[in-house]
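In what follows, a structure is listed as structure tokens, so that the remarks can point back to it.
The complex appears here minus one protein chain, its other protein chains still in place.
Up next is chain A:
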Amino acid sequence: MAERPEDLNLPNAVITRIIKEALPDGVNISKEARSAISRAASVFVLYATSCANNFAMKGKRKTLNASDVLSAMEELEFQRFVTPLKEALEAYRREQKGKKEASEQKKKDKDKKTDSEEQG
């Protein structure tokens, strides 16, 4: 069976959890509906990627960046996603910065340790 991009499904457990949290308590979802939503999400990513890529190419860039994706959301009439996505992006950047600083600190500590070992 040929592997189509839409077959790259996102994990069922995660999809189910997202759906359940979006819906009121006591609401269930049939396997077929969940599977269809999962596939729809994959199609969405592919579609958004293609659209974002157009923006990147317009900007003569070879690497897709966050603003390309945000532009794609507006283009695809998902403007309502833009604000929450911008907030998520800021939180993500803060987290990445924190991680980077933490690993740089670790490295500094390691270097300090090595120095003191050499001296001792």
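Everything that follows uses one rule, which is that a residue touches a chain if its C-beta (ideal position, glycine included) is under 8 Å from a C-beta of that chain, and two chains touch if they have at least 3 such contacts; residues count from 1.
The rule is simple: contacts and distances are computed from a predicted model.
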Inset, instruction - Match the chain absent from this complex view to the correct UniProt protein name in "Trafficking protein particle complex subunit 6B", "Pyruvate dehydrogenase phosphatase regulatory subunit, mitochondrial", "Proteasome subunit beta" or "DNA polymerase epsilon subunit 4". - result: "DNA polymerase epsilon subunit 4"
Legend entry - Residue numbers in chain A that touch the chain omitted from display: 3, 5-12, 14-15, 17-19, 21-24, 26-33, 35-50, 52-53, 57, 62-66, 68-70, 73, 76-78, 80-81, 84-85, 88-89, 91-93, 95-96, 99
